[in-house]
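Encoded as structure tokens, the structure appears first; notes follow it.
Note that one protein chain is taken out, while the other chains of the complex remain in position.
Moving on, here comes chain A:
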Amino acid sequence: MSGNRDPRSGQPPKAKTKCQNVSHQSDTHHRPHPRVMKLIQRLRKIINEYILQLESRHQQEDLEQEEQQHSQNIRDQEAILVHLMCEVVNLLHSGASSSLELRLPRLSLDSRGGAGGGQQAQSSREPDQLSHQLSDSETAFISCDLSNRGIDLSALYKSNLQDFIAYQGDKYHEDKNTSGFINLGLSENKLCIDLLTERLSRSDMNYIDDDLLQYPDWRGHAFLREEVARFLTYYCKAPDLLVPENVVVLNSSLSVFLTLTMVLCDPDDAFLIPTPFYSGLTLTARLYSKVELIHVHLQRKITEADTQPFQLIVDKLEKALLEAKFKGKKVRGLVLFNPNNSLGDIDSLDSLKEYLEFAKRHNLHVIIDETSMLSEFRESIPFHSVLNMKSLPDPNRTHVIWGTSKSFGISGFRFGTLYTHNKEVVSAVGAFGFLHGISGITQHKLCRLLQDREWIDNVYLPTNRSRMQEAHRYITNKLKTMKVPFVSHGSGLYIWVNLKEYLDPCTFEEEQLLYRRFLDNKLLLAPGKAYMCKEPGWFRLTFSDKPLRLKVAMQRFSEALTDKKQNWIEKQVEDALVESVSSPSSSSSSSSSSSSSSSSSSSSSSFVNLDSSHF
């Protein structure tokens, strides 16, 4: 380690220059200075990123969409640069300049202060969609007290979570707040909250002993890990008893995913992941564990090989892996969702085996998220857990995630669990346990809940299933009446709705506008872009909500679309009058990638197939 530092030790100490310039008086007297300083520091940051963007241009893959994204980023950054420059000039004009000469030289000295870590970190920052997402004008004024990743996180909170926060503060209530937000964008099962509330209020839940109040085993209390092992053995129909030593319990499935990427990957290593997938993973991988998720895009078009829309086939994985390796990426594994979090799709045992064999061939880890199990509501399509297999192709590289958020609709409980045969992974994830620990009192309640097979089998699951069926039927009927195409496979809490027809042109910008339109109608849906869907126009709709809310939600949904349609027709008429020469095809092809644009011409016909096959 001394070797690491030697080259730097030649640098003059920076602290001195810092001390000399700072005096108490100047700090208190000239208020605007910190602001100017912050602006300038922010400018520096943006310029760095801007240059990075320009440099990275050639390394980017030549997919049109990426290219478009890229130039969009550059445009955004240019806008911010101009904006910041103006701010600085304004501030200087407004008289903040008096002792600025004193401070500016310091800044230039200081600007190299971050040499070691700072620069490294900056270059590891991915100049892609994320910074695009975050670079709204608000982002530009986040305090420079934060690190780059802190700035990203703060901006994320302000931008992406804004709508969620708005929803939290203004929830629909049938009596008290009829104009509040209805959230069908959130992955939450609200159908059985009455059952859960009742079960969790029973006296067996209220138990406290000294052990529950003390530091736990960071993998989770033994009593809970034993219960989880029993539970999974039973509901995953494991051929042999699952053992508590292979269980690690954390405060959500997402935390399990996060810790797995931490211990299996180093920064910039990659995982393959089929799209569309749960949006939380993108942020987790980018902002916290710095792991790249390589999207394996699934075509919507029905071809001979794909018997279902979005079906994952091994060839696509092979191809994606090869491409990634060719680009010099270090691919560590594959992430699978079964049932699929956004599609509600269930993998057959055979296809599961194929994926696992593929992974084994290439020494890849498989993280398989089965959080949505027990939420299948059509018995005709049986769910098979990977733990149901007689023998796993590569048990030491197969890591299963489960949690209670979806299966029991208690996302506020914060419980997720890992099951893996790999003892090293158990230990390494265990070390993260104290950053993702669950209260002992909660662990007790969870244990009682999972233990109560009678209640689960005879009360909860049947009721949940029939309520889900009912809600699903209601929504799909509505969609059919409205002639809106959708995909739904009889599992999970969602219907994947295609609103491409309402986008003109068919771009992600338009998708975002439509999302906003829903929002204006006090309805939250999840746009496909957040799920890395390659095609604009898909929305994920959560149907597991109370009938009354669903009814109001669908009214709002329909209103938003009618407005949209109306506008569209008006615009068409206008366009026709103006007789513009521009062809609509040019705008739509620019948005989708080369591979899918070829199929887009036939899309309308495949839509019909798609509808009929899933109604």
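Just so it is clear, a contact is a pair of C-beta atoms (placed from the backbone, for glycine too) under 8 Å apart; a residue touches a chain by one contact, two chains touch by 3 or more; residues count from 1.
Throughout what follows, contacts and distances are computed from a predicted model.
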Pick, from "Globin domain-containing protein", "Presenilin", "Phosphatidylinositol-3,5-bisphosphate 3-phosphatase MTMR2" or "1-aminocyclopropane-1-carboxylate synthase homolog (inactive)", the protein name that UniProt gives for the chain of this complex that is not shown.
-> "1-aminocyclopropane-1-carboxylate synthase homolog (inactive)"
If the hidden chain were put back, which of A:274, A:403, A:440 or A:536 would touch it?
-> A:440
Have a look at A:422, A:464 or A:507 and name the one touching the chain we're not showing.
-> A:422
Residue-wise, where is chain A in contact with the chain that is not depicted?
-> 1-2, 5, 8-9, 11, 13-16, 18-19, 22, 113-118, 120-122, 124, 142-143, 145-151, 153-154, 156-158, 161, 165, 168, 186, 188, 190, 193-194, 196-197, 200-201, 205-206, 208-217, 251-252, 254-255, 258, 262-267, 269, 280, 284, 287-289, 332, 365, 396-397, 409-415, 422, 424-425, 427-432, 434-442, 445
